[in-house]
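Missing here is one protein chain; the remaining ones are kept as they sit in the complex.
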Amino acid sequence: MDRKIGVFVCHCGINIASTVDVNTLVNYAKTLDGVVVSKDYKYMCSDVGATLIKDAIKKHKLDGVVIACCSPRMHEHTFRGVVEAGGINAFNLEIANVREQCSWAHEDKTRATEKAKALVRGAVAKAKLLESLETSKIDVNPDALVIGGGIAGIQSALDLAEEGHKVYLVEQRPTIGGRMAQLDKTFPTLDCSGCILTPKMMEVANHPNIELLTYAEVTGIEGSIGNYTVTVNKKARYVDMDKCTGCGDCVEACRLKGRITSEFDEGMGKRSAIYLSFPQAVPLKCTIDKDHCLMLTRGKCGTGPLCVDACEAGAIDFKQKDKAVELNVGAIVVTTGYDIMDPSTLHEYGYARSNDVITTMQMERLINSSGPTGGEIVRPSTGEKPKSITYVLCVGSRDETACAWCCRIGCMSALKQVYLLKEKCGDDVEINVCYTDIRSFGKGYEEFYRKIRGMNTNFFRGRPSEVRNAGVHLTIDIFDTITNKLFEISTDLVVLVPALIPRTNADELARTLRVSTSADGFFLEAHPKLRPMDTFTGGIFIAGCCQGPKDIQDSVAQASGAAARAATILSKKELEAEPMVSFVEEELCSGCSSCIAVCAYNAIDLVKREDGKSHAKVNEALCMGCGACVGSCPSGAMQQKGFKDKQLIPMVDETISS
Amino acid sequence: MMKKYALYPGCVMSTEQYAYELSLRAVLPKLDIELVGLNGFSCCGEPLKSVNQMLTLALSARNLAIAEKEKLDVFAPCPVCHLAFSECKKIVDSDPAMNEKVNAFLKDEELHYMGTAEVVTTLDLLHDIVGVETITKLVKKPLKEMKVATHYGCHLIRPTEIGRVDDAENPQKMETILKAIGAEPMDYPEKLDCCGGLLTANHPESALTKTGQKLQKVQEQNFDAFIDICPWCHRQYDSKQKKAGETVAAKLEVPVLYLTQLLGLSFGIPKDKLGLDLNLSPVNKLAMVGEG
Partner (left out) sequence: MSIVDLTSMGEVQTQLRKEINERLARLQDEHSDYCFQCAKCTSGCEAHKLLELEPHRMVALLKRGLIDEMMNSDVIWACMSCFKCRERCPQKVAPVEILFALKNLAVASGKQIPGNYTAWLQSVLSIGLLQEVKSVSTRDNKTKTRADLGLPDASKPTDPMKFQTMLSKLAVEKV
């Protein structure tokens, strides 16, 4: 039966029309076999364009539509809706991308128009062979998984739980709270970080819909949007969570007390082998560090483990093992946060050479009254009060040889600490700030910067070349571009504001979840402006610093946004699955399993027939339509709906014909 | 297993820094390195880069071409020459137009630059090619914890972009070798400061000020010796130490030795073979040099 194809050419303003001669294209399309109508319009994706197409379908009784426009990634979804509204099955649509792959890639108008003609020619050839397809429905699991228990993860989890979904919150540390728990105050309001964080942590602990899995890591994932099966490894704490009361007697008693570098204190303090990260930890349960505990590393601890003696609840259990659990969820929100660049990579700043050169996070631990010095500001080398503190901003940031990006929070964190130090030490301490730019962009930030300028702080505009040891002190030469003078600063304590980088295990997690990362290693958003919490993987969303450095309020905003995005899936009973899945022509299949080997989604199984022969079978719910199996199939038994060989080959032939 | 190199001495070592050459010729054969002398070399051109970089590129290329003709790799003990050759290779090997241009000039002397010669200098030859293990085996007179300050100089370790011989901010290869021969190298804040050598062309007093300022700091920190590995630097710190002291109004009495001289002493090589009487700084303050 002869199909009736309609061709619709979009100008896309001047994006297509300034390089491709749309009139020629429209007239050319009319000459193609099967084409009964050919029209153009400035913005085919608009209401007017949609009406144009729908009317044409009805008037000419079209059964196939070709739209020459932008990338299918942009509007294929929109146009499918239009075609369906016009009265024919949505999958009788073929898009010829004459923008990204033609007008935007070329300058020569004549040749670009010829190329556009070829693309349309091929699209028409395929359109004549398209078949109606029905979307299948997949059931949606209404539960959610949030990976990462910092403030972003906490916010997402609470939002989803409040909407009535069961939420699993997986956190790799023994407690939730993340970076915010390490801070003293937050900018610009100078709220006590712990005071605003811990109520949320308690809400998570008490929420009936949230199941907290701490000291646990995601190790594997199967399935797809609406139905994920996630394997989580719950690491052994060697403490029975049901018995432990968090009293901390074991921590005091530990033979290694004060001997192990504390990660929570960023190396500024020490802890025991059995520990509570901080007094408000959620869950308030102790954990044994298996890399240092004498019982676990050597099999014996002196005459006997002192923690066991001290524990009245009898909660210590050295026989505990890691445990794998499987979670079934419909959507996932990733909120795994950031790491801090090690400033010793910029050796010239002396971080490795002097104990009195520290990072902002280390200074935050000194400022915090529950930190290693009880809130006393001291020089790590002498334990005495410093008379002069100098901040160096942008250490490793905006640096093509380290991290090209701005860390976004460095300026405000430094200014905040200047305020807190002035509050604690008054004018007894001289504070210098060496900056390249002060980025105080947010609400209330500029007011805060003004306040600090009024607090007797010495601002130097420039980046020092090095921090030099000078006997008891440190010296920094800095050329101040504001006064055009070179200053030599003799100082007691240098605080470096280091770059913020992706977590060291971000790459691994990205591969496990099959989520892309951008060139800087942070997780990649589907669109930087319009889809900042989506990823290219259906059902997986990102929020907070794992997507890129940002402050607490932006992290919280993104977290709520990601929860809302996840809820658009979880609130549905079923989703429509893309019908462009693979399928097997069983008579042609020899059961060689090449397809199974290349399928990244474990969507293909081998089934045995009654006659003993095996053939492949595609699980449509898991199939992502990547087509790798089709490419691998030696017999042509594996085909993909909407992209069958018998549809593609004529398309190719027509495209390359002259 | 003998490794052979064409010795490209450079101007400063050829015309006045003889202690460096003597110590190299004494030490390297013990490490199975053979140095082949070739005729025809000229200045590498690096000190003339300020005048005309084309001159520098062509001069470097012609010297490399001379060694390539004999199918030899090049050993350039002077880091300034080593930088000239490294930058020449980087630019000329990657840019066919420049390659053609340079070779057009070399035609006058019937030379052709191919880019086949590897170029090494003293530090990578000792540390990377010979290896610290081999050096340790040859130590007969360990230096008994002599407290030494290492001076790498600028051209040896910067700019990293061209590929240098040790880390630009935390070089440790000299330290590794010195520890192997029994010395005690200590870090000091001025370690990466420049000697000022190349300023001698047009600001000789400032050059001496740079030299004097660094030596003053080294002296204040009670080092037994100051160890360098570049003839430009050594000329400043050793040959001109007295003048440098006058320039900064300080009495400087810092023993300054080439790394190869100290190496030779630890191997038990006699003092006169290492050119130690040519050091104008008070090297006889050191027990190993003073006695006998």
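To keep things simple, chains are lettered A and B as they appear, and every chain counts its residues starting from 1.
One rule holds for everything that comes next: a contact is a pair of C-beta atoms (placed from the backbone, for glycine too) under 8 Å apart; a residue touches a chain by one contact, two chains touch by 3 or more.
Note that the structure is a prediction, hence the values are computed from the model and not measured.
Along subunit A, the points of touch with the absent chain fall at residues 348, 394, 398-402, 436, 461-466, 477-481, 484, 486. The chain not displayed touches subunit B at residues 9, 11-12, 14-16, 18, 21-22, 25, 37-43, 47-55, 57-59, 62, 91, 95, 105-106, 108-110, 154-155, 158-161, 168-169, 192-194, 196-203, 206-207, 209-210, 275, 277-280, 283-284.
One rule holds for everything that comes next: only the chains that are shown with their structure count from here on.
If you average the Cα atoms of subunit A and of subunit B, the two centres end up 50 Å apart. The part of subunit B that touches subunit A in the complex is made up of residues 167, 169-170, 187, 189. Subunit A contributes residues 346-348, 352-353, 468-470 to its touches with subunit B in the complex.
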